[in-house]
Structure formats: structure tokens, C-alpha cells
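This is the structure I want to talk about, given as C-alpha cells.
The complex appears here without one of its protein chains, the remainder shown in place.
== chain A ==
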Amino acid sequence: MTSAFDNSGEAVIERTIGSNSKYSSYNLELNFELESCVKWILDGQFKKVGLQFPDELLTAAPAVARALTSKLGFHVYILGDTTYGSCCVDEVAAEHVGADSVIHYGRACLSPSRRLPVLYIFTQIAVDEDAVIEGLCRTIDDLNTNLIFTYDAQCFYIADKVANRLREKFPRLIISELIIPSYERKVNKSFINDSSLEDGKNCNGENGSIDNASSVSEKEGYFAFNGRKVKLPENTTLQEYQFIYMGPESLTLTCLSMRFSQQVFYHVNPVDGKVQSITGVKSVMNRSAKLELAKDSEIIGILVGTLGVADYRNIINRIKTIIKSVGKKSYTFVVGKPNEPKLANIPEVDVFVYVSCPETSIVERQTDPALYRKLITPWELEVALLGDQEWSLNFETDFRQLLLGGSRHVEMSEKYKTEETANVSLLTNKTQMLGLRNDTDMDARLSNASGTMVLADGSNMSLIHVGGGGEALKGKSWQGLDPSLPAPVNLGTVVEGFKGIAAGYDRET
């Protein structure tokens, strides 16, 4: 299982690429669906195409690029070392080369992106149909069980076939579909139909955000979750269903099982048909400590883990408002792929809210302990700080559901203020404060402090920054250089330096 959250990048460096890869003799046509890529590019009349590969497929990248170039007649660009999780479309990297479209290879979380047209090529993995079906029949005794068939995107090409065969055994099985966001230009806007799904092509919603797509789906009786949708028969609720997940063990499965933690997931391995039944209850319960962490914190860092997923700005603004309304402070950080040393450089922050695509936002327990400060998801933050957002066993990894129009949206006005409450923290056994005190003292001090000049004689430092980072600064033994001390050496005269950017100063060209 690859986590987007590599501890020090060490794993990437030490990973031996190529030698043991199962793609050693690539069947480029089959695995990378070159034909459809070419067709998509030509149809869309794209001129600069970025090819995004996850690390484990990078070895195949040159071959794919060469093949495409020869077919298209112009160069394509390889985007390696994704800024955030490799499951998301890396629009930032694409913009560096000024690409007008991206082809994303490998596993994808299917989070809708903001700007560029994207073609998803999932790269197929081998599925032993007979073994899968046999394995499932052996495990699930009751043939009349209500089942929802879900699958990894890499098994997408064969999902319908397997599902149809399974339906012969389990009459009450329904299949979930992938919601593949698409931004086709000009081309025909046919709504989702089965034939387009079978072709492994993009089924298209309207050009725009997924809100539209999912609301369209809901109108048609679909229930959308985690980049998937399912059409439930009438008069049934999701509670009555169990899930089948076909695919290798992955964060997608973790997300799904946490989203529906009260349901049983039959995880079937596509290679050998081994079936494991799992539930996400344990994982959801395990994360409950993080709620307490959010309540305890005074300063919350908003860690931006995506610049591609649509609506990320909206959620950041919403989180800021929430944090302010309960009397805590927030700072926003963009650090690329977060790792231990990077985050430990910001010790003033008590906890980070990680805004990213659903699959990267869950940081595994294995990597988690190494972090000096922990990461939580936006949903967890809302549960902890907003009284109205209730905790439940349906763990929401998709922050877009929290926004207006999402299924977990909670109304919150701009001037929302929580009354001050105090409680015992179950982590530190200290007092835990939430909400704003109903007095104007603080406000007055704040408004006084900003604007008036205060003599910085050390003791007054915190007055300047009252309620801000100044308090954290005051608690440090090293507060920076003392400007009142004379400079150790005579200062020289000021001369004009280079102009321009570091990559090429004016004088150098």
C-alpha cells in the first residue's frame, strides 16, 4: 500500500524500480491504452499533453511517451514526482510546462480537479475471474444478501463482467459505477450510459464541478460516495447492504470501509480470489482520539495538501471561520508533500487539518506516530469544534461533502460564535477550552493593540501580538536577535545587487 505520506522520501529512494516490477515486459498497448489516449488527444485538439505517472510506473514512462510522440507527431511531457498524492491529478506540475491537458496513469482517487481536461488511464491489473467468484461464493453463505459491488479503479475494465457473473449467484447484487470527471471540449455530451463505461472511457457529466455531477446522479436515484455512485432499488436503504470490494489492498478500501464502517466489506483479492471480511469500525474508533486533539489545541495549522482538487479554497475558508468562531487560531501552510522534519519545524501548531483528496487525507497509523503534530481531516475538525456536526460511524474523508450542497453540510453563519465552555481533556487531563468568552475585554485589548505603538522592551512583546503568535514567541528561550544591541561589525555601504529571479538573473543572460 503506498501512502502519499512518505516519511522522509527515503522509501522512494530505496525502492528498487524496474527490476522486480510486474510491468517489466510492458504491453504498452494494453496497459496504457495508447489508442484511446491518442484518440482523446486528437479529439480534444490538445497541443501540450502532460503524462502523469505514479512512482512505481515511472520506468515505463519513456516508452509510453515515445510511442505517443511517434503517433501524435508532437512531443508530450512526463510529469514525475507528484507534488501531492499520486492518486490526484497534479495540475501544478502540468502548469509548469504549460500543458493544456493531462493523462493520468495508474490508480486514481477520482477527485474532481479544477482546471485541466484529464484522461484517466487506470492501467489494468490482472483479475482471475473464476477465483474471485469462487472465493466470494465460498465466503458469503446467504445468497440473498444485499450486496454492493465496488472495485478498485484498476479493475474497472472487467468489473461489469465479474459483477454480471456474480449476479447469477447473488440476485440482489448491485454494481457501483465510477464517477469519472471529465472536461471534454466541444465533443458530444452524452450522459452516462453503460456502453461508455464498458469502453473504459470517460463518462461525462457536465463541464464543471462534481457538485453538478453528483446532484445529477442523485436526481436519477443514484447515491454518490467517494468517486462512486450506486443506484439503490426503491425502498431500500444503504444500511441493509454489505459490500464487496475487488482490488488490491489500498487506501480506497480503507476510505470506503471507514465511510461505511457499520457494514461488512468482503475484500477479494483479484489475483488469487482470497476473501477477507473487514469492517472499518476499528479504524473509525481509533481515530476518535484525534477529535480530542482538535479540541485541546490552541493553534490549528491548515495544511494544504492539494492545489488541484476542486473547492479546496472554499473548504479552507470555511475551516478558518470555524476555528475563529471557537476562539482558536489558525495558520495556513503549503509545504508540498508533508514529512516529519517539515512539520516539526512548526512546533507552535498543536494540530494540522489536512486538506487533500480523500485518500491522502487519511494518514496511516504506521506513519502517524513519527509526526510531532498529528493530522486530522476537515470532517474531524468540524465534529470536534462545531456542535452541530455530529460524530458518527460514517467517517467522511471527502471534504467536499462538508460544503454547501454536500451531504454532510452544516449551516454556519459568518458571525457564528460559540459560547465558552470548559471541559477536561481526555488526552492531557488538563482543562480544555472551547468557544469565545462573552466579554468584550479581549476585543478591546485587541483593537487597542493593533494600531497603537507599543515600546518593545521585551515584556511588552506579547501585547503587540496579543492573541496571536506573539504569545508563542514569548514562550521561547530564543526570540531572535535583539535590535537594541549594537551591530558586531561596522555595516558597509549598501550597493545594488542582481535583478531578476534565481534561475536567471538579468545580468547573466
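The criterion applied here is as follows: contacts are C-beta pairs under 8 Å (C-beta built on N, C-alpha and C of every residue); 3 or more make two chains touch, one makes a residue touch a chain; residues count from 1.
We take it that contacts and distances are computed from a predicted model.
This complex has a chain not shown, and the name its UniProt record holds, of "Septin", "Elongation factor 2", "Sodium/potassium-transporting ATPase subunit alpha" or "Transmembrane channel-like protein", is "Elongation factor 2".
Contact with the undisplayed chain is limited, among A:30, A:126 or A:424, to A:424. The chain that is not drawn here is touched, among residues A:69, A:236, A:317 or A:345, by A:345. Only one of the listed residues, A:69, A:286 or A:317, touches the absent chain: A:286. For chain A, the residues in touch with the chain missing from this view are 8, 261-262, 281, 284-289, 292, 340-345, 347, 365, 368-369, 372, 374, 391-393, 421-424, 426-431, 476-478.
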